[in-house]
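Please see the structure below; I have some questions.
Heads up, one of the protein chains got dropped from this complex, but the rest are sitting where they should.
Up next, subunit A:
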Amino acid sequence: MKLFSISRCYVSNNSLKQNSLLINRCFCNKVKENNKIETQWHSVVGLEIHAQISSNSKLFSGSSTEFGNPVNSCVSYFDCATPGTLPALNRKCVEASVITALALSCKVNEISLFDRKHYFYADLPAGYQITQQRQPIAVDGKINFHVFTPGIHKEPYFKSCKLKQIQIEQDSGKTIHDDYLRKNLIDLNRAGNPLMEFVFEPTLNDGEEAAALVKELMLILQRLDTCSCKMAEGALRVDANISINKCNEALGVRTEVKNIGSVRSVAAAIKYEIQRQISIRNSGGVVVNETRDWDECSGKTIFLRGKESYQDYRFMPEPNLPPLHIHTDETSENKYNLIDAVALKNQIPEMPQETRDKLKIEFNISKSLIIVLVNFPELLQLFFYIIKNNGKRSPNIVAKILVYQTLTFIYKNKLDLAYCFTIKDHLCELIDLLQSEKITLLTIDNVLMEILKDQTMFPSQIIERNNWIQINNDDELRKICQDILNKYPRQVKQYKGGKKQIFKYFVRQIKESTNERANMSQVVQILNELLK
């Protein structure tokens, strides 16, 4: 069984696309208007999320879980269902699931059980998947998150969603259909990888809320280091259940959308599916229970299978795995060296919401800046580095430079956020130059471009060499302003005649004539005086 490794290039492109989509949203100001017909409809969204547990070896075998290995090179006898092999539960995966469950306020079950779920598929070698159907590892949790997509929401709002259960299960392999050879090629590297499945209650209203939930879950899992959350590698997979109903109606028939490959796609796929259902209902049709595929390229959901292909999974207890016991009682001693939920609870690191609260209290930055900072762990780390490196730096300025200038620069140039760390000291200097009014905000973009060209150059050298130092001298500025006013007497006349918006025109002319070096607050002041 040989097949082409198609996955690697897929990775980086996609993650970049996902992020640039996000940043485009941040800087667009168009607010989506809802038309009246749509508002009659209420949409209900539920999520099922599969997260691959960070672990060196598989859930029930010793083979590697590393992504991107040669096809069928990480397959133990158990993974390809060799007769006579038995599952041996990976303790680390259970610990990861337990700490995740605790971080999401779940009740960890003292005893959980494994079941077999049967279906025939070429990439499911045993003919069944080992999962937890009857008694999962944890139940009754919740996730709190902020919904805020710049351009869509003016203000962040808070939302909470109940987490019905977390179950531990094994992944399947991959089948690739080669239409040319008319053959199915099977790669079992992924078969048996450890997964946590999160089943959330269907209490979300739209795609943005779903995307925000997914983003927050990713942040939490990354903090816990229990999942890499690399969606492009399939480490996090989102299935959405979507239905619509009118105000006084019962819940509508739901459809399931699978294969959603990025956070922004979660929002887009759900939005598309809601719209699709609304147009069906509005034109008198009925929504049927079916599974649909999200097609990233066309931006549409596509029919995958209908209800007629209903599978009876013939669940049965997995006889080769004894009941999984977890030590959950705080008052008793862990006598049998069980996985210790009590001890794991104390190992939970700071969660994203705690960080947000801290940033608010300690630095008093605006809520939306905080949300973006925390959403990008690299930015947050950089923020703390820059602040701690020199206490005189203004947290608000640092946050703004990172969230606006730096992030834009990164995406415009298709860089990885990790690049920021290689220029972290450049950024420190840049912020100091800005704070001490040596450069204008507008010069920063240019300086960053110069750094990208030649990293040995530091901002102070760059601005010196290019003569990008901010003009703060009052006389000099006054002269520049006067020159511009002299140059445009007609506009001055209009301004004095009451057309006040022309002021912006003068400002722009001064920016351009000074190569964006002028201290703009001073310019505004001087212009006001000169135009009196």
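The rule we apply is simple: contacts are C-beta pairs under 8 Å (C-beta built on N, C-alpha and C of every residue); 3 or more make two chains touch, one makes a residue touch a chain; residues count from 1.
Keep in mind that, in the parts below, contacts and distances are computed from a predicted model.
This figure omits one chain of the complex; the name its UniProt record holds, of "beta-aspartyl-peptidase", "Bardet-Biedl syndrome 2 protein homolog", "Glutamyl-tRNA(Gln) amidotransferase subunit A, mitochondrial" or "Golgi apparatus membrane protein TVP23", is "Glutamyl-tRNA(Gln) amidotransferase subunit A, mitochondrial".
Contact with the undisplayed chain is limited, among A:G84, A:G391 or A:G498, to A:G84.
Interface note for the absent chain: among A:W41, A:F67, A:Y128 or A:F506, the touching residue is A:Y128. Screening A:N320, A:Q435, A:Q494 or A:N515 for touch with the missing chain picks out A:N320. Of the candidate positions A:H42, A:H118, A:K345 or A:K511, contact with the unshown chain belongs to A:H118.
Contact between subunit A and the absent chain runs through residues 77, 80-89, 116, 118, 120, 122, 125-128, 184, 186, 312, 314-316, 319-322.
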